[in-house]
Structures are given as structure tokens and as C-alpha cells.
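Structure first, then comments.
The full complex has more chains than appear here; those shown keep their coordinates.
Letters A and B mark the chains in the order given here, with residues in each chain numbered from 1 onward.
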Amino acid sequence: MQDDKPSYKEYLQLNKILGSQKLRSEVLDKPVHDEMLFIIIHQTYELWFKQIIHEILSVVEYFEDNSINETNINTVVLRLERINDIQKLTIKKIEILESMTPMDFLEFRDLLNPASGFQSVQFRIIENLLGLKRTNRLKYSKQEYTKFLSKDDKISVEKYENQKTLFDVVESWLERTPFLKDSEFNFWEAYKKSVTLMLDNDVKLINKNTYLSNDGKKEQIDNYKKIYENYDLLFDSNKYNKLLKSGKIKISQKASLAALFIMLYRDEPLLHAPYKLLTKLIDIDHSLNSWRYSHALLAKRMIGNKIGTGGSSGYNYLKKTMDKHSVFNDFSNLSTYLIPKSALPVLPEKLKNKLGYYFNNKDN
Amino acid sequence: MQDDKPSYKEYLQLNKILGSQKLRSEVLDKPVHDEMLFIIIHQTYELWFKQIIHEILSVVEYFEDNSINETNINTVVLRLERINDIQKLTIKKIEILESMTPMDFLEFRDLLNPASGFQSVQFRIIENLLGLKRTNRLKYSKQEYTKFLSKDDKISVEKYENQKTLFDVVESWLERTPFLKDSEFNFWEAYKKSVTLMLDNDVKLINKNTYLSNDGKKEQIDNYKKIYENYDLLFDSNKYNKLLKSGKIKISQKASLAALFIMLYRDEPLLHAPYKLLTKLIDIDHSLNSWRYSHALLAKRMIGNKIGTGGSSGYNYLKKTMDKHSVFNDFSNLSTYLIPKSALPVLPEKLKNKLGYYFNNKDN
């Protein structure tokens, strides 16, 4: 068969793919049957990680070129959607590993030492590429995560810490959003008015809630005070930037504002794809957390409170990273600031036209 | 059509089932399209909750009769398995609710006030029936959970607090396990010896782990000190009962020991079904927590940091209940005490026979 006419097997390089499963337990009297599953499931994980990296890189490239536009944004959304679909599959896949019982795992666990999923370079690259900063990483056994990697792997992951991340390019793109303010319309001011009305109404509902004790009401009204304060933060650059510096918020005020505009006016044709894009980023974050949680449960089931093969205290470490390693939670938190369509400031006709298609624009 | 020959529609009482969707948003100029989804998804949840209760009650009944035996234990396992399958479906179902956007929800959210999923009587009954004690419940707005229920509903849920729970009957059944000690074999002593060997080996591995700093090693060896102490607790009744009283452990020492025996010797025919039973209880706990987490994420996506329709601060409340409302975590923690098959004390032949089938018993 000529090189330029590969067979199925050659095309997929199956000799290499299917020749890469060497059981460590072969040194025992009897190899452990389930080690094959352990190897293969991790290899499929790594293949999917490669695919996820392939997709994120292509998305970042679209944004970096400044070539993101109304035609290719749909491609970007499709690729983020695909990432999320892959994530859901990998969560589902954990169920198969559950068919290996803790005692089956114990049979070969010691032979793996010190190999550990904690050393997955690609998983760290995914986290870095999405936008997880070193300063936001949970330390493990008081060590930097790179401490557990070989020299070459350390270089690989750090490379992605120092280049534009998905978070970075999305933030810049949001900051470039036009439409938010012109002579006719000031989104910020119009929105401020509407939101105040709504919050006041919520407080009234709490006060009227007959199920709540006085203490309960107090607690929730205190909660609302925080929400009012949150709004103040949105409006007050000084306060906002203070939060940014403290790390409690990650996204810039300008980008935050644009994201909110997109969420609120998502029905306008031009904003539909940007809205889906933001939604998918939230989905990706959530799925990553669901994966971490399923993995934490698996670790607990497999080794209880014992340390993992890489020295990790498994369940606790993974569970703690759920919130701590989130990258796009500022976007899901924006739901706090949404208001019902009926309360939404009406857009001036000129702006509405701009957000529509050329084809059905009344001017034409 | 005669009463004793129902049609499909009569059998399923579809007139009632399909006639129970009244949109609150009908009072608005235009009913909100997505409210139908909101109602129907919750109704299907409640139907599944009814089914789960039906299954748990039947399982508890088997145990309570003292009629649990080697024939019907398979039925019990099957029903627990079914509960878990239903749980997985309900987690999956949350994805459909995600097709309703936060702003769609805002359109009718205020009309629901103060109705809230927090008031689901059946969900509380499930928690109670599994074995969640009042003292272990997370308070909500500093209130007992019954505070948010009507008088009748309060009576319904409290009834299940005061009767035998699944936890109770499983614990008693475990305590009745024979086999653990006779003139020939003392499981406790034999196991103690094996486990000490294994732990000593784990500590050696940590000391040899070149990836770990000295601080890291120290942290993990301290961790192992705790594990050694945990074993002490298993062996020392005084210490164990102290933990029981403190609420850190829920299951009795005797039941704990029996569960461990079952897990370790699960390959013996008689122990296979008991082993699956314990596994399914862990699964049910985990699935309930995954459900709580998906629900927490949904709450965050829908209303951000705002309070839920029932006055709950959504995400945080649900996330906190994940560990706190676990009922069977003592069983998943038992994995800490497992040892590889190769290190397992050998059972005396007589005991091995007892755990086998009559048919292929060598005596016959």
C-alpha cells in the first residue's frame, strides 16, 4: 500500500496506539486483569485532552488575530460546544472506572508509585489555556504544581501560562464591544435605573414572606445589602478595581459591563452568537468542576482517606479545586445582575438596526 | 368501557396527570412559554421521588421483618440499583432545565414566590428515610427545615424521622453478621496483623518519594499518623464510641467491622450480594450529592448570588449540604481500611464452606 493511500490502520497509526499498553503488574505472578482498563481509560482521557487543547488553541487564534467577526463567531461557538460535549463524555466515562473495585485497584496501586494523574501535563495546559493563573492555583502539599513535573513538562505547561489565554482574549474582545454608549443611549445609566426598581421589589417580597422568621428576614435583607453593594461596585471604578486587585473578581469592569449588555439583549440577531459564547464558557467551567467532583468521589471510593499515588490527599484536594480553579465564574455570577425582559431599557431604533441584519433593515 | 377494563388513558389517569399544569404567568398579558417546562420538569421530579420512596420503603420492610435472606437480598440490591438509575436520570434532566435562560426564568420567577423546591415534602422524606438525622441537617436561614412546610407536610416528614430508616435497618443487619469470630478464626486479630504490614509499607513509599519536599513528606506522614489513629479507633471501643457520640462517625463499631469483612471477602458467594448492597448505598449517597451539586450550579446560573424563590441563598446552601447530608459516607470511608487481596488473611476451610453454595460443598 502506498504511503499516500493509507489503510484505516495506517491512517490511525493503530500499531502505535494499540501497542502502548504495558501492564506494570506483569512483574507479579499473575498480571492484574483490571490494569488494562486503568491504562486504556487514562489514554482515552489524554487523547480527549489533546482534542480539547486543539479546540481551545484554534479559538484563541481566532480572537488573537482580531479576526473574530460575525461569520466566524459561530465557528468559535461550535468549537466551545464541542469542548463541552467532550467534557460531558469524560464525566460519563468515570462510571466505567467505577467497575474496578477498590480491592482490584489495590492489587497494582503500589506498582504505579509515583506516577499520578496529578502529573498530567495536558490537564494543566488546559487549565492554563482557559486562563487559570498560578496565583489562583491551590497548592498541593505546600508545593507549586510544577514541582511534580519533569523539567521538560514544566517548560511545556509554563509556556501556556505566559501566553494569551482564552480568558484574556475574551476579556479584550468584550472590552472592544461597541454600542454601549453614544449620544442617544447610555446603557449604564438606563440599566441602573431599571435594576434599582427590581431590587427594591425583591426586598419587599422578603419582608412579606410569611415563612421567614424575623431572624431569617434579617439575614436575607443583609444579603441584599451585599447585592446593593455589588451594584455599587459595578458602577464605581475605584471599588471595582480594588476587588480586581484582591482577586475576588477576575474580569475588568469594562468587559463585565459588555457581557451584561450581551446577556440582556441576547435576542438581537447580532448578539445571539456572543451570548451563546458566554454561555458555553460558563458550561465549560461547570463541566470541569463536575469532572473534578466525580473524580473526587472516585478517589474517595478507591482509597478512602489514604493519599493518592502522586501523594495527593485525593478527595479533599480535588473538592477544594472546584471553586478555586474556576476561571469564568464572574460570568455565571453576572446572573445576579439580570433583570426581566419587561424591565429592560428599550433600545433606540438606530441601535436596534445596527444589531440586526442588513437584509431586513428598514433603511433598505 | 367497564371499570375493570381500563384504557391506557384511564389506567394512567391521564386526565388528572395532563390536567395539572396551570401557568401562574397567565395573569400576565402573555403567558411565559417556558413556565410550562418549569412545571412539567418539577412534576416529573416529584413522580420519580414517589417511585424512589416506594423502593426505599419496600427495602426497609424486607430488613425490618428480619426476613432478609439469601434469596431476597438480590431483590433488595436490584431495587437499590433502580433507585440509583433513577437518580442518574434526574441529574441528566437538569440539563433540559438549562435550556431555559436566566432571563426567561426572571419573567415568572416573582409570580412563584414563595413556592420553592425547598418545600418538596417528598425530597425531605427521601432524606429522612435514607437516615438523615435532624441534628445533621444544615439549618437554613437559621431555621429548622420544617419551618417552611405546612402543618400537614410537617407531620408527613417528621413521621419518617421517627421510624426505622434504611440506615438503621442496614446497621442492625450488619451487626447480626455471623462468621466474624469463632474458635478457629478471629477476623479482627487476623486483619489487624495484615493491615499493620501494609501501612508500614505506605509510609516507606512516602519517605522514598523523590517528588515530595521534606515539608510535603512531613504533612503526609502526619496524615498517616491519623490513619494509624483511625485504626486504633476501630479496635478500641472506648475511642470509637466517643467518635460516635461526637457525630463524626454514624455507624456502630460492630456494624463497621462486619461491613469491612464483607468488602474484603466479597468474592465468596454468600457475600457477593451483601457487597453489592453496600456499594449501592454508597452510589445512592454519591448520586444525591451530584444532584445537589448540579442543582447548585443551576441555581447560580439562574439567579447568581440572589436568594431563591423560597428564600434560600441557593448555591451556597446546596453546596454545603453535599457533605453534611451524606448518610452512608462511613461506608465509602471504609475504603481507607481495605488491603490488597494478596495481603488478606486466609479463611479456614470450614468458614469458606459456609460462605459457599450447598451444591458444590465438598462435604456433599
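Please note the rule applied: a contact is a pair of C-beta atoms (placed from the backbone, for glycine too) under 8 Å apart; a residue touches a chain by one contact, two chains touch by 3 or more.
Quick caveat: nothing in here was measured; it's all calculated off a predicted structure.
Visitor: If you can see 2 copies, how many does the complete assembly in this structure contain?
Guide: Copies in the complete complex: 4.
We adopt the following convention: only the chains that are shown with their structure count from here on.
Visitor: Which bits of chain B are touching chain A when the two form their complex?
Guide: It is residues 101-103, 106-107, 109-110, 113-114, 141-143, 147-148, 201-202, 205-206, 209-213, 215-216, 219-220, 223, 226-227, 230, 263-264, 266, 282, 286, 289-290, 293-294, 297, 300-307, 310-311, 313, 332-342 of chain B that touch chain A.
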